[in-house]
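Of the protein chains in this complex, one is absent; all others appear in place.
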Amino acid sequence: MTNMLDQVFVLLKHRIVGLVPMPVQPILGAVLSVVAILAVFPGLFAISVLLERKGLGRMQNRIGPNRVGPLGVLQPVADGIKALIKEDLVPYSADHVVHFLAPVVLVVVVFMGYAVLPMGRNMTFVPMDAGLLFYFAMGASAELSIFMAGWSSRNKYSLLGAMRAVAQMISYEVPLLLSSVVIVMMTGSLSLDKIVEVQNQYTWGLPHWFVFTPMGFAAFVMFAIAATAETNRSPFDLPEGESELVAGYFTEYSGFKFAEFFLGEYVAMLSISGLGATLFLGGWSAPLEILNVVPSWFWFFAKIMVWICFYIWMRGTFPRLRQDQLMNFAWKFVLPMTLLNLLVAGLWRFMGEGWLRWVVCSAILLAAYVLGGRIGMRSKKFGPRSYRYAE
Amino acid sequence: MSESLLEAWNRPPTIEVDGEGELLEVAMGPHHPSTHGVFRMDVVLDGERVIKLKPVFGYLHRNHEQIGQTVGYLQMMPYTDRLDYFCSLTNNWAYALAVEKLVGQAVPERAEYIRVILAELTRIQNHASTIGFLTQEMGASGTPLMYAFREREKILDLFESLTGSRMMCNYMRFGGCRVDMTEAHLNAARKIVTGLPRFIDEFENLLTSNEILMARSQGMGVLKPDLAVNAGITGPMLRASGVNYDIRKVDHYGIYDRFSFRVPLGEHGDIYDRYMVRVLEMRESLKILEQALKDIPAGPFIDPKAKIRGFKPKPGEAYGRIEAPKGELGFYLISDGGTSPYRFRIRPPSFINLTVLEDMCIGQNVADVVVVFGSVDIVLGEVDR
Amino acid sequence: MLGEGLLKGLGETARNFAGSFVSKERLTTVQYPEEREPLPEASRAFPFLVYDGADWEAGLRCVACQICEKECPPKCIYIEKSKDKKPDYVGKPQIYPAKFDIDISVCMSCQICVEVCPFEAIKMDNQFELATDDRFGGLLYDRKELARSNEYYHKIHPTEAAEVDARLAEEKAKAEEKAKAVAAAAAAKAAPAMAAKPAEGAQPQ
Partner (left out) sequence: MKTVEEIKTAIETAVSGAQLEIVPNGSPSAEHSLLVDAAHAFAAAKFLRDDAELKLDFLSNVTGVDWLDKETTEKVKVTRPVEKEVNGVKTMVDETVEETKKTVTPGYLEAVYHLYSMAKKHGPVILRMRTGNRSDKVELPSLTPIWRAAEFQEREVFDLFGIIFTGHPDLRRILMWDGFKDYPMRRDYVDPDDYEYEPTAHDDVLKRAQAHLAATTTEAAQ
C-alpha cells in the first residue's frame, strides 16, 4: 500500500502511456513528464510567493496579503491576472527582439534544470549519468538571459543590474560547483539518482545524509550561500537591488514579461533548492527510517519548501551586501573554504572508519572558518565599536 | 515624435570625459525608490564608482519663506509642521522660540517641561525611523523600518490624543502650549518610555552586530570633523564625526540645563557611527524623558498674558535655534512692526547637511550613494521648503 | 565569530514571526475599513459650524464677524454677511452669515479658526473620510454642509463641549442679568416719566 502511494505517479504515467501504440509511447511519456513539471512548479511558485509575502509580513508585525480569497490564498492568482492584462511596454529605443527573448530564454533554461532532479523514487525525468553536470550547464545559461534583458532595455539601471548579475553569478558558480564536487568525491558519481541512493541508508534509524558529515555540512553551508547568490536572493539581491537600481535588469519590463522574470526567478530558486536537497539532504529519502511510510516525493517537496522558508527568513532579516564585498566574499572566503573542503573530503576518505576522522575533519574546518572570518573582518577593519560620551 | 527626443533616446548612454574614458551618467531621482521623495542626484559613474555627484533640489519647493512673510505670526505655526513632517513638534518649538526671543516672551515652567517631553519623544521616533529607512536603503526589506514604525505609532497616538493630529501637531504657542498635558497624557508618555528600552534592545539585536550592516557602513561615507564644522553640518551627523556640539548643551534653551544626559560622539565619522550615535541618542533621550516626566510641575501651560490675536512685535530681529532631531533648526525673523514678519527665514538642517553629500560619495560605489544619502537623514519637505 | 550577528538577527525576526501569532503587540495591523481604532477626543480633521436647537439655520452660532476668515492661514474660509439680523443664542439680534464656505481641499486642519472664534461657533470635526471624485465643487462646503448640531459636538468632543456649554451658559446668564439690569434701569427711568406723563395728560388742554 505504501509502495503504491509512493509510486502513484509513476504507475499513473505507465498506465496512460500504455494506452497508446508502442512507437508513440516515448514521446507521450516525455510530454506527460513535461506537463507535470510545468504544472507543479509554477504552482509551487505561487505557493512560495504567497508564503513569502505572508511570512515576511509576520516577521514585520504585519498580516500580509489577506484580501483575495480566504486568508489571501488567491493572491497569486490575482497577481497573475493583473500581470496578464497589464500593458506590455517596450522602451522605444530598446532592442525589441532581444528584449522579447530574454524572459523566454530565462524560463526555458530554468525549467530545463528539472529534467535531472529526482523528485521521488523512480521519479527522474531523464535519469542521466552526468545529471549534475547537465544541471550546472543549464543553470549557467540563466546569466545569458539576464544579460540580454539588461543590455536590450537600453536603460542605465538595467545595464548596471545586468553587469552586476553576470559578475555575481559567474563568481558564485565556482563555489557552487566546488562544494558539489565534495559529494561527487564521496559518491563517485555525477548521477543525481545515485547520489540519493547513497544517502538513502540508515544506521540506527538515522539517515546517511551528507549534511551530517563534517565536510558535507561545510559544503552544505557553502552551497546554500552560493545558491542564494546564484538566484539573486537577499542578501545577495544586488542585480535587482531595489533601493539603488530601481529593479535592476528588469526595470524596463512590464506585464507578462515581468511576470516571466518573476516566475523564472522563483522557479530557479525552487530548482536550486531541489538540487541542494538532493545533494545534501538526501533528496527524496525520509529523515528517519520509520518515516519511510510517507511517500518519497512528499519528502522531496517538503525539503524544497523548508529551503524556501529559510530563503524568506533571510530576506526578512538581512541588509544587502555591496558588489565588491560580494565578490570578495566569493573569491576570498567561500572559494578557499570550498577548496579546503575538497582537501578535507580527501582526508576523510583516506583516514578510514573511526571517530578520529570526525574530530580531525571537524576541527580543521571549524578552525579555518573561525580564522578566515576573523582575518577577513580584521583586514577590512570591521567589528563592533565602543563610543565615548561628552557630558 | 519630435526629432530632438528621438536623438536623446538614441544617444549612447555613456559620456566621454578627457582622461577618464567612457563614463556613465545616471540621474538618480526624482523618481527613484531611495531618494526620500523627490530629490535628484546627477551621478557620473566609472563602472560603479562615483566620479561626480550633483544634488538637484527644488521639486518640492513651496516657498515657505514667502508664505511666512504674507501670513501673520500665529498663522505660520501650522506651516512649520509641514517643513520636516516627521518632527512637527520640534519645528513648532524652534519657531515659537524665535518669536519668543523677538518679543521677549517668557514661558511658564510647565510649558517648558511639556515642550521637552514632546521634543524628546519626537527625537526618538525620528531617529528610529531614520535607522529604519537607512537599513531599508541597504536592502533590509523593511523589517527594521516596520519595527521602528510600530514604536513610532505609539508615540504618534500620544501626539494625536494631546494635540489632535498625529503629524501636523500645530501645538506650541508663543509663551506656552495650546492645551495642557493632563495626567492621562503623562501616564501614556510614561508607559511609552518604559516600553522603549526593550524596543531599542531589539533593534540593536537585529542590526548592531550584523556583519553585513558593518561591512556596508563601516569606513563608508567618511566625513572628517574639520570639513563637518566648516560645512555647517549639525546634529547626529556632526557628532558622529566626533565634534562635541549639541545645542541643547550649548545654548541651554528651554530647560535643558536641568537634565543630566550625555552626548554620544562617534570617532570615524562613517555611516556606522551615524547609525550608532542615533541609537545612543535615543537612549539618552529616554533618560531626559524619565527625569522630565518625574519632575514636571503643576502650573499654567501658557503665559496668560500671551497674545494670540493681533500679535505685533516691535521692529527688530531675532534668530532662534534648537537642536532638532536632524540638526540645528533655526528661524530668523525680522519684524518691521507689522502683523507679519518682514523677513522670515528657515535654517533647514537637512538642506545644509547635504552640502557634503558629494564629498562623502566620491570614490564610493553607486550602492553606497543611497546609503550615504540615507545616513544624512533628510526630509524633502524641509530641504526644498 | 563571523556570522554571530547574522544569527542574532535571524533569532530576532524568528521571535517576531512567532510572536505575531500570539501577541497583539507583535501584530499591530488594524484592518482599516472593517476595524477602526477609536479616535481620541482631541482628534481633529476639518471645521464645522455649531448650531443650537433643531433648526440649523436659526440656531447657527456664527455671527459672521469674519475673524476666522482673516486668521485662516491658507485662506480657505469665505464669508458673506447678511443684510438683516436675527437673534443669537442670547437673544440679541445679530448678523448671520449669508454665505459661509470652506474649501476643504485647501484647509489644513490647523484649528486656528476654532482658537480665534469668540462665539464658540466653529469647531473641529473628526470626520476624515471625505474623499470625492469631484475635484472642484465636491470639496467646497457651504454652510448647510458645515452645520452640525451641538449634540453632535457633544458626541465627538464631550469634555470640550461641556466646557463650552458652561461658558456659554455663564455668558448668557451674565447677559440676561445685564439685560435685566438694563431693563430695570430703564424701567426705573421710565417710571418717573410714566408718573409724570399722566400728570401731564391730566392737564386739561
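General observations
Letters A, B and C name the chains as they come in the text, with residue numbers starting at 1 for each one.
Simple rule for what comes next: contacts are C-beta pairs under 8 Å (C-beta built on N, C-alpha and C of every residue); 3 or more make two chains touch, one makes a residue touch a chain.
Predicted model, so just to flag it, every value in this text is computed and none were measured.
Every shown chain touched by the omitted chain in the complete complex is listed here: B, C.
Of the candidate positions B:272, B:332 or B:373, contact with the hidden chain is made by B:332.
The chain not shown here touches chain B at positions 57-58, 61, 63, 65-66, 101-104, 227, 229-233, 243, 245, 250, 313-319, 321, 328, 330, 332, 334-335, 342-343, 345, 347, 351-352, 354-356, 384-385.
Taking the complete complex into account, residues 69, 75-78, 101-103, 106, 136, 140 of chain C touch the chain not shown.
Simple rule for what comes next: only the chains that are shown with their structure count from here on.
Chain-to-chain contact here is organised exhaustively, every possible pair of chains being in touch. Across the assembly, the mean Cα position most removed from that of chain B is the one of A. With centres taken as mean C-alpha coordinates, the chain found closest to the middle of all protein C-alpha atoms is B. Taking the mean of the C-alpha atoms as each chain's centre, chain A and chain C sit 63 Å apart.
Each chain gets a centre from the mean of its Cα atoms; for chain A and chain B, those two points are 43 Å apart.
If you average the CA atoms of chain B and of chain C, the two centres end up 34 Å from each other. Multi-chain contact residues of chain C (touching two or more other chains): 2-3, 6, 9, 12-13, 16, 28. The set of chain B residues touching two or more other chains comprises 143, 147, 150, 206, 208-214.
By the touch criterion given at the top, residues 56, 59-62, 92-93, 154, 156-157, 159-160, 164, 234-235, 237-238, 241-244, 246, 315-325, 377, 380-385, 387-391 of chain A touch chain B in their complex.
Contacts from chain A toward chain C in the complex involve residues 55, 58-63, 66, 313-314, 316-318, 369-370, 372-374, 376-377.
On chain B, the positions that touch chain A within their shared complex are 1, 9-10, 13, 24-26, 32-34, 45, 48, 135-143, 146-147, 150, 206, 208-216, 218-219, 244, 246, 249, 262-268, 272-273, 276-277, 280, 365-370.
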